[in-house]
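Pasting a structure here, questions to come.
The complex is shown incomplete by one protein chain, all other protein chains being positioned as in the whole.
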Amino acid sequence: MAHPIQNTESACHGPMPLSEKLGIGFWLSVGWIALVFACAIFADLLPLAEYDAMDWKNQASPPGFRAIRSDSHGQSAITTVYVFGTDTMGRDILARLIYGARISLAVGLIAPMIGLVIGGIIGMLAGFYRGRAETIVMAIMDVILAFPGLVLLLAVYFYLGPGLDKMIFALGFLTIPAFTRVARANTLNFSQRDFVTAARALGQSDIHILAREILPNIVMPMIVYALLIVSYMIVAEGSLSFLALGVPPPTPSWGGMIAGGKEMLDEAAHVSLIPALVMFLTVLSFNLIGDAVRALVDAREGQL
Amino acid sequence: MLLMVNRLRVRIPTDRGPVCPVDGVSFTLERGKTLGLVGESGCGKTVLCRAILGLLPKGTMLSKDAEIIFDGQLLNRLPERGLNKIRGREVAMIFQDPMTALNPVMTVGRQLSEPLVHHLGMTAKDAKRKATQLMAATGIPNAEQRARLYPHQLSGGLRQRIAIAMALACEPRLLIADEPTTALDATIQADILDLLSFLHNEKRMAMILITHDLRMAAARTQNIAVMYAGKIVETATTGELFANMRMPYTRALFNAIPRIGNPTHRVLKTIVGQPPNPIDPPQGCRFSPRCLYASLKCKAEEPPLLPEDPLAHRTACWHPLT
Partner (left out) sequence: MFRHLIKKFLRLLSVLVAVTALTFLMMDVLPGDVAYEIAGADATVEGVKALREALGLDRHIFIRYGDWLAGVVQGDFGRSLLTHEPVANAIFACLPVTLELMMISQILALVLAIPIGIISAYRSRSGLDRAFSATAFAFMSAPVFVMAMVLIYIFALKLRWLPATGFAPLSEGLLANIRSLMLPAASLALLEWAPLMRVLRSDMIATLQETFILSAKAKGLSARKILFDHALKPSSFTLITILGIHIGHLVGGAVIVESIFALPGIGRLLVGAIYSRDLNMVQGCILLITLGYVVVNFLVDALYSFLDPRVRAQAD
């Protein structure tokens, strides 16, 4: 690019194979996330119990419990196996976990997209045009960032009212300042590079420069940042649901499931701890993936 | 003999393979004498000195038959605990850059009293008083006030005086000064060196003075060892060395120094070429690729340091100049 590159270092070694660099933890994480995704997408096709069907005879039954009941004609017996047991209202935990994954993934993936798009546009404009507008925009972002995250989330959500769409909006809103900062910093960096100056000298319009020269360069850091934020979003959704401020029942959500088993933690720990484990594994996997991708992109940036 | 170093080879593993910055070095130092260790940067002087005190980074290996004998003790076989009784107490060290060698977030007075408390078992109060005295002895005015300052509040010259005071705090028997004036302004360099010579005479301690400046070593040492690419290539008493420089490298090093007497526009006789790559040193004499007198033999066979007598004028060269 702008500088002549002497890259003797990588020339002697050659690029390391991707698999070696990322390690087994990364691939296990990808596997887990893929499984969660597949379950969430094909939930309706899987042979699952209804997530809100209550089996009042078998409340908080242990994992692997076989419930035998007669069918509607009272003749043949039907056996239902509760792989992960039932919750305190006799609902199948496995089914609720899988339908709950839809909420977690929807929130975890859509909310950062809102921040990415809105924050990205604001940040790009601020970093490109500078001046007083930039100062004001960044000051507003700083004020939003001055609030403790969860408290602001509670506030926004309080004013918006309950509902999945509103929760996604509230979470997305919260990520705007951070994305704005990332986009602005990267735009500032690239605006001073030679290829932007060259495009200016050629008389390209600002929109053209932003869309064709700057945007392609800041997309990667923005996506990496979005990936790092996914787990925060899932945890935030879980926190709201745990506080019974999330999606309204009976729609299952992992946070709500964990909270639901709290009163019976002593007698039937699995009601809380199974969703807790699933949530932990999912957050851990997203963190591992985000970390690995960031390291990979950083290493590539470092080589340039 | 105060210090004997025999067959010292230091191996440092790096990403691009192992490096031997010190490759089979032997020398001796008598009590109260000063040895000048001279060579270009990167020739292994610093590594050699750090090896004496066991201050090399983790993973560094010394050759199996290497011996570093200080006052009858085999330092390279001593455990960390034993070494810590010698470091700062018997053998002290001064580093090249006094800015980075002092802790930036600790007052200089406290840093100075640390070895006093640690080695001599002084109380904090006594150590503080002694520290002020030591500072005054190294020519720092207003020592009591300055003891309360942080390193960045002092000039480079004062900082190096503090470093010297710190090294001499426990009156060690050997002082290793690693380019003590390189990072300082030219005007202060002579002051610091004079201070070192003065203290060295007063305390009757031995000193290893590391420098790349052969002339600087001339006035302040009894013996000189010239190093090139990890090896000692010439060693003699200072007078003898300056009278008869046998090794072409020593001569080149001597000629590379700008002299005040020289006409301003005279081109310096700098040494052609670069020091060898430490990962893959040249065959034969390591100086041969840059040597004006090199023959085929020089490129094929490595010259030994001869004669064997450690007190003689020894040279590792197939074609000595005199």
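Note that the chains are named A and B in the order they appear, and that numbering of residues resets to 1 at the start of each chain.
The working rule: a contact is a pair of C-beta atoms (placed from the backbone, for glycine too) under 8 Å apart; a residue touches a chain by one contact, two chains touch by 3 or more.
The model shown is predicted, which means the values in this text are computed figures rather than measured ones.
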For the chain left off this view, which of A:95, A:111 or A:258 is in contact with it? A:258
Given that one chain is not shown, which residue among A:24, A:68 or A:151 touches it? A:151
With respect to the chain omitted from the figure, which of A:38, A:143 or A:211 is a touching residue? A:143
Residues of chain B in contact with the chain that isn't shown? 50, 53, 55, 80, 83-89, 92-93, 95, 97, 100-106, 114-115, 118-119, 150, 152-153, 163, 166
Using the document's contact rule, name the residues of chain A that touch the chain not shown here. 139, 142-144, 146-152, 154-156, 158-161, 231, 235, 238-239, 242-245, 255, 258-259, 262, 265-266, 269, 272-273, 276, 279-280, 283-284, 287-288, 291
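Throughout what follows, only the chains that are shown with their structure count from here on.
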Taking the mean of the CA coordinates per chain, how far is chain A from chain B in Å? 58
